[in-house]
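Supplied in structure tokens, the structure appears directly below.
One protein chain is absent from this view; the other protein chains keep their places.
A, B and C are the chain letters, set down in written order, and residue numbers restart from 1 in every chain.
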Amino acid sequence: MKSPVRICMIGAGRVGKNHSNFISRHVPAGKIVTLVDPVTDILHATGEEFGIDNRFASLEEALDKSDFDAVVITTPTFTHKQLVLSAAQYKKHVFLEKPMALNLEECDQMIEATRSQGVLLQLGFMRRFDPEFSSAAKRIQDGEIGKPMMIKSLTHGPGLPPAWARDLNTSNGMLAEVNSHDWDTLRWLMDANYERVYTEVANFKGAERNVDTPNFYDNVLVNVKFESGALGMISGICPCDYGYDSRVEVYGDKGIMVIGELKGQAVTICTNRDHGLVTPIYRTWPERFSWGYIYELEHFVSSIQNDTKPIVGGEDGRWAVAGVLAGTRSFLEQRPVSLSEVLS
Amino acid sequence: MKSPVRICMIGAGRVGKNHSNFISRHVPAGKIVTLVDPVTDILHATGEEFGIDNRFASLEEALDKSDFDAVVITTPTFTHKQLVLSAAQYKKHVFLEKPMALNLEECDQMIEATRSQGVLLQLGFMRRFDPEFSSAAKRIQDGEIGKPMMIKSLTHGPGLPPAWARDLNTSNGMLAEVNSHDWDTLRWLMDANYERVYTEVANFKGAERNVDTPNFYDNVLVNVKFESGALGMISGICPCDYGYDSRVEVYGDKGIMVIGELKGQAVTICTNRDHGLVTPIYRTWPERFSWGYIYELEHFVSSIQNDTKPIVGGEDGRWAVAGVLAGTRSFLEQRPVSLSEVLS
Amino acid sequence: MKSPVRICMIGAGRVGKNHSNFISRHVPAGKIVTLVDPVTDILHATGEEFGIDNRFASLEEALDKSDFDAVVITTPTFTHKQLVLSAAQYKKHVFLEKPMALNLEECDQMIEATRSQGVLLQLGFMRRFDPEFSSAAKRIQDGEIGKPMMIKSLTHGPGLPPAWARDLNTSNGMLAEVNSHDWDTLRWLMDANYERVYTEVANFKGAERNVDTPNFYDNVLVNVKFESGALGMISGICPCDYGYDSRVEVYGDKGIMVIGELKGQAVTICTNRDHGLVTPIYRTWPERFSWGYIYELEHFVSSIQNDTKPIVGGEDGRWAVAGVLAGTRSFLEQRPVSLSEVLS
Partner (left out) sequence: MKSPVRICMIGAGRVGKNHSNFISRHVPAGKIVTLVDPVTDILHATGEEFGIDNRFASLEEALDKSDFDAVVITTPTFTHKQLVLSAAQYKKHVFLEKPMALNLEECDQMIEATRSQGVLLQLGFMRRFDPEFSSAAKRIQDGEIGKPMMIKSLTHGPGLPPAWARDLNTSNGMLAEVNSHDWDTLRWLMDANYERVYTEVANFKGAERNVDTPNFYDNVLVNVKFESGALGMISGICPCDYGYDSRVEVYGDKGIMVIGELKGQAVTICTNRDHGLVTPIYRTWPERFSWGYIYELEHFVSSIQNDTKPIVGGEDGRWAVAGVLAGTRSFLEQRPVSLSEVLS
């Protein structure tokens, strides 16, 4: 048995804790040896929780004072580029959360840095590893529903994103922070790039909560035309309150495929015939995608151990960013936007 | 177009109103011309509701004073024999609600009376006409799941049955009043007669409600051995409060078939992610079996119009009574009971 | 009991037969006395099937030679205006299939003609009468999911539409012929008018079948902005081959509502564990919306008998046409189109 890959977890907050939990509990081939977070309280609380003794305020300090093979980056989008560049410089393999970056230039720099340093770059699109999504993808590739004609992908998340994530100065908003997964899912399942996008947005829940971020939206519908001629739709609602909802439908010229469902646990009760049957809904993304997280992290460490290329990387992250940029420009300018406008 | 069959509805209560509603609203080939009920208030209320002008306290009076082709009998079990005999004597076709009778002698008398008078006798086993059950039956007959090995059939009804229906002196209790449908379903779908039955009963909800009827039970599980060697299970709960529940599973040597579901309308909401998804349940038997009632009544009038034999008749009603008698003896004597003991 | 409403069925083809079937079999309050169709074979075949003796090649002839209270119009869209105007002139109540017309001028003429002649005009949006859709609408109005923020409505139909229905000279194509129901559903469930629409289309199945109609499309995705600020999506695929698919999701600021499902009958089998569970899908619109058709036709005749206004009329039909016109202009001109452009 190979020795475990030594990991530096960057970010001790919500996503950092999620990944630390899955690695330490269910991915023996990886071992978190170092934790980085600039917020001292969170750094130590998460460090205690997962028994990680090496704790630092910055990646620079961690690189200087501890030894590891790879980093897992779970910090806000605007920090990604610098962290990846530093990690690559020190020959650390990189697992990077979505969205990859704020713009394509940053994507290019990260792709180039990891390539030139010979380290792996895997993007945190865990749906690629979810048993349902990955089996669906394989079945589409095998031709079960014929040539894909149309796809609809939704991600609706329960809570209001943090301030940085909804400000178009520090993030590309919900289309990026929540719907990056859908952008990736579209390209992956349709095996086609986007050609043109049109976006409508609305603000209902933010208005209720007195969110005053300029251009804030909490509902979004994107209409996508693919280079293959196929059509796509992305829908986002955040906060949606009702649960964590991630479902896809694909229509091929031979049939329909439905991926995922609202229902969480298969435990149904009825105690009042006027109220009806009650079944749990998926409440959170770790609940919905537990196997996706376990398998993507397993895949990362096993790619390092076996010196193979991860199945989802910088190019995929870059395309998702391109979609986000076109989609955002579309609603700001109230017109369809060609990908060629943002890619050039 | 043939002229509508003129019907005398006997019983103006719950079942009588149900059948009057379906006939007058959705079965143009039948026309209720006469209504019979000994309870004056109910007689007139139901008569008004469905615009039936000829109203009588007894079948005898109705036979004497009005003209019709057929009777639909919806009164308590202990009244069945006399009503069928009277109707047959006057050459009226008979649609008879389940359970057919209190014992096999009554069944034999009704079968003989209708046969000798040349009138039709159809039993109210509406599941035979439900689109799901009837399609399932056809598919089993067509061999889709192979040779039937095991069947499980349940009927759980929401409310406490009336006093006469739970007293073993005036009824055969829940096994008859509620689970007659399951007894018929077992024979029909398995295409086999019962050979031996064993029954366990319990009393929970009755005890809560201070029901003091001797031998009262509100939960029943029957274990059935068929002559074909196959196994069967019937479960009854009444009152179950949670809804009207009627589902069947059949296992053949080639596979499983599931018939029916708890869910009523396909309208699902979630407004609280801690509570979960909420979907209507079937609340009542008219809701669950609307098409079953419409089609069984259509079948009755069209059998009369076309002089054909109904697909479900006295022999089927008699077998259900035989199962009930064996099942009841089993729990009273705490032993398996062979059908030969009650059939002889 | 009131005497049945005498109906002249105009059109003896697919839709005419569907409505004739539901009326004659399950709506006793209506009676089809006259049938009109210019195609002699179809006229007589359908007339025989439903026992309709008065048969004519044109409405004019029918008006001249037979007596009735109302017409049910099931002929192609381009015939609607003239038929409605003739019927109204002769004081016949009008049940009109969707889409209402080719343009808003025709809608206005029909609305004015029926209004001025004092006859009823009901549009064939049967979803308004489907138990699931109508219960969902009531629950939304009752505030169960809060203020509606987003809606997605799809109609995917199995077969290739006839030539007239896909030619933009004689029809407004799939957006009108198939998705009229979605246009109406959007306004109805969201209780808001469309403000702006953007449409993408694709052609996959038509291309396979060598359809050479100019501007033909068989896949369509419409992005709708409502006057209320809410968002909407309509998807159409025809022919989709896989079944008849009509489902809606509505998201309010308090929660999600899912209306309808793919599954037809609740009969599931598994005979091969590598293949999986198999459940019937809705195959056709009469199967999916049987109660919708029965109830809309019941509503029409009862509105006539009781002299009340149908719940869905000319104004609703006109709005659906307006949506179609804006949606069509959008994909032809590849830009978002405001309703104000087509309404003025």
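Quick notes on this structure:
Definition applied: contacts are C-beta pairs under 8 Å (C-beta built on N, C-alpha and C of every residue); 3 or more make two chains touch, one makes a residue touch a chain.
These figures come from a predicted structure and were not determined experimentally.
For the omitted chain, the shown partners it touches in the full complex are A, B, C. Listed residues A:Glu105, A:Glu208, A:Glu227 or A:Glu261: the one in touch with the omitted chain is A:Glu261. Considering the full assembly, C:Val278 is the residue among C:Leu104, C:Ala207 or C:Val278 that touches the omitted chain.
Touching the missing chain, out of B:Asp41, B:Asp142, B:Asp212 or B:Asp253, is residue B:Asp253. Within the complete assembly, residues 158, 241-244, 262-264, 268, 270-281, 283 of subunit C touch the chain that is not shown. The set of subunit B residues touching the chain not shown comprises 147, 149-150, 152, 156, 196, 198-205, 208, 219-225, 229-233, 235, 237, 240-243, 245, 251, 253-256, 258, 262, 334-336. Contact between subunit A and the unshown chain involves residues 1, 24-28, 51, 131-132, 135-136, 139, 144-146, 254-261, 263, 265-272, 294.
Convention: only the chains that are shown with their structure count from here on.
Distance from each chain's C-alpha mean to the overall C-alpha mean is smallest for C. Separation between the centroids of subunit A and subunit B, computed from CA atoms only, is 56 Å. Each of residues 241-243, 262 in subunit A touches at least two other chains.
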